[in-house]
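Every protein chain except one is present and positioned as in the full complex.
Moving on to subunit A:
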């Protein structure tokens, strides 16, 4: 699936938070961080409070602080449904290393 992307859609209870294409998404799944690449098997997973990282097709990253919810992934479409989501600015590499949650 080289070159393929995932259509990501993040919604919170109040509003749509973010949507767009991504190369890779890391979600704070129930049993630890779960990386999702294009072509991942269909999955419906509970997620817990933590940080969600999105790598867009240009390699840029953006992150969201999310509270509990679930994700649904199939046919390269990822839907993230959470209580609350807050965008956090991309910090330095070091800060990112130490800031990994879940």
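We adopt the following convention: a contact is a pair of C-beta atoms (placed from the backbone, for glycine too) under 8 Å apart; a residue touches a chain by one contact, two chains touch by 3 or more; residues count from 1.
Just so we're on the same page, contacts and distances are computed from a predicted model.
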{"item": "Per UniProt, the name of the complex member that is left out, chosen from \"Permease\", \"ABC transporter domain-containing protein\", \"F0F1 ATP synthase subunit gamma\" or \"Polar amino acid transport system ATP-binding protein\"", "value": "\"F0F1 ATP synthase subunit gamma\""}
{"item": "Option from A:10, A:34, A:66 or A:85 whose C-beta touches the chain left out", "value": "A:34"}
{"item": "Where the missing chain touches subunit A, by residue", "value": "13-14, 29-31, 34, 41-46, 68-70, 72, 74-75, 81"}
